[in-house]
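Read through the structure below, which is laid out as structure tokens, and then see the notes.
One chain of protein is taken out of this complex; the other chains stay put.
Let's look at chain A:
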Amino acid sequence: MFQSFRGVVMAAALACAAVLPASPAGAVTLAEIQGRGAVRIGVLTGAPPNGMIDENGNPSGYDVDVANVLGRYLALPVKLVPLTPPARIPALQTGQVDFLIATLAPTGERAKTVMFTTPYSAFDLVVVTTPDKTFAKADDLKGKHVAVNRGSSQEAALRRAAIPGVEIVVYEDDSTSVQAVLSGQVDCAIVPSTVAQGVIKQMPGAMKQDFTFFSQGNSMATLLGDFELHQYLNTAIYVMKVSGELDRISVKWTGSPLPPNLPTF
């Protein structure tokens, strides 16, 4: 179902690319956006709590809140364009959106096709355990049984870290990993912080969150060479950070403020 839906989106993106001028859409200046009277922002759907569709069928989540703050800064109505993960960069390249606020992690490979702003959100993978144990750093996992979800980014990160003597126990999903911690089958589990918050809320006293194993920043993205917009967005992110607006959005959706040690560029 999802596969075929993704196929449809990709086909639609390709069809648009064929109809629109063959060369990628050119850079958008702020004056052009203002002249048009609305800013088109690509957001992610299907990735709660960052981007999802609410009960009324409207886009909602962390990304949407950030997009609306930007709309206020620009004093323009925001036209949200819901996108699936594989459609994000094609939508930007074909000019369907002015820029992306779509939980896009900056990577070296992607940086060859789009320009990334400084991170505006972070995806934390945290260690959860029972109250009688404490894990403060990666070294504390030495010789321990650590549960992760099969094929997840936390499994990849844990294998990459190659902590000596760590026993990686793989379950089919995050909730089984958490269950394994609760019943003492493993010493701790690494789960997304949003999952950890949910578990701690459900069973206070039985689980606690220890250190952040891995933190992945997400950036807004503009077209290559779109320096004016890029600089505007970076400035806007700075303003959102110092005004506390970004932290408020982060607390609202993830339960904690933006990680203070998140590297920027």
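Here are some notes:
Please note the rule applied: a contact is a pair of C-beta atoms (placed from the backbone, for glycine too) under 8 Å apart; a residue touches a chain by one contact, two chains touch by 3 or more; residues count from 1.
To be clear about the criterion, contacts and distances are computed from a predicted model.
According to UniProt, the chain absent from the figure is "Amino acid ABC transporter permease", selected among "Aldehyde ferredoxin oxidoreductase family protein", "Phosphoribosyltransferase domain-containing protein", "Amino acid ABC transporter permease" or "Electron transfer flavoprotein subunit beta". When the omitted chain is restored, the residue from A:Val169, A:Ile200 or A:Leu224 that touches it is A:Val169.
Although one chain is not displayed, its contacts with chain A can still be listed: residues 147, 150-151, 155, 169-172, 176, 179-180, 182-185.
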